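The following block contains the structure, expressed as structure tokens.
FYI, not all chains are in this one, though none of them got moved.
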Amino acid sequence: MQPLQQEDAQRSTELHQEVQHFYARQMLHLDNGHAVEWAATFTEDGVFAANAHPQPTQGRAQIESGAREAARKLAEQGLQRRHWLGMLQVDEDVDGHITARSYALIIETPVNGQAALRLSCTCDDVLVRVDGRLQVLRREVHRDDIR
Amino acid sequence: MQPLQQEDAQRSTELHQEVQHFYARQMLHLDNGHAVEWAATFTEDGVFAANAHPQPTQGRAQIESGAREAARKLAEQGLQRRHWLGMLQVDEDVDGHITARSYALIIETPVNGQAALRLSCTCDDVLVRVDGRLQVLRREVHRDDIR
């Protein structure tokens, strides 16, 4: 194996771990209803597009208020949501854009009730590094039930 | 900690990431119904054995036609399948054979319907490196409902 390939492999391993870690932190913010921290994982002009939404959500203010409203409804219904991302593929372009593709499951548990699988999705992200930290520039979530 | 152990740990980290990446790509091919690309993730003489099948599927041609037939049926039924592998253990033998053990879930979503957990399995692979890329030499899938 060539030194360069070794270096490439090395880098991709670190990045793969970094993205996994980033997603774990990000989704815990969302599931905990921490709307400000959640919004801060997107770039200032970050975009959240979904095949379930007529329009993409754009910019941190919109992303934050969307998360706050969703958290309010879930609290009203007594539901704890958990977002699982898995089956992750990470690739970095020469310009520093990172594409991260994953599968996503949303699990919901009512107080004193039965945990249930609510949604299966794919999640396609473009991530960038801002001051050394990963942020989502654009996310596209595709629900498997809407085709 | 000895330098050698450090090196060993390093190698295993890269391999663990590489296998995770390989599975993500491989299962996306299967779930997208890309039978040719799916079959190419096995060696030419690759074996797919399952406790749900009377005989193992052997060789790329059989593996490809099996995947094509499965994709046809799922499309007919309007079902999107997602294969999740997780809880992965990877070990490399001195002869370059890689054993990868994982848990597997199959999630199914009908058009405009409710996502559901269909199967829980274990997946035991022997992987080899062909021209630098991982391929499955032998896979054994064990469904938890069949004992």
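The chains carry the letters A and B, assigned in the order they are written, with residues numbered from 1 in each.
Here is the rule we use: a contact is a pair of C-beta atoms (placed from the backbone, for glycine too) under 8 Å apart; a residue touches a chain by one contact, two chains touch by 3 or more.
All values derive from a computational prediction rather than experimental measurement.
*Asks:* What is the copy count for the full homomeric complex in this file, when 2 chains appear in place?
*Replies:* The number of copies making up the whole complex is 3.
We adopt the following convention: only the chains that are shown with their structure count from here on.
*Asks:* Which whole number of Å gives the spacing of the CA centres of chain A and chain B?
*Replies:* Computed from C-alpha means, the inter-chain centre distance equals 24 Å.
*Asks:* Quick check on the complex: what are the chain B residues that touch chain A?
*Replies:* Per the stated touch rule, the residues are 13-14, 17-18, 20-21, 23-25, 27-28, 80, 82-86, 107, 109-117, 132.
*Asks:* For a test of understanding, state which residues of chain A touch chain B in their complex under the given definition.
*Replies:* By the definition above, chain A touches chain B via 1, 9-10, 12-13, 16-17, 86-90, 101-103, 105, 117-120, 144-147.
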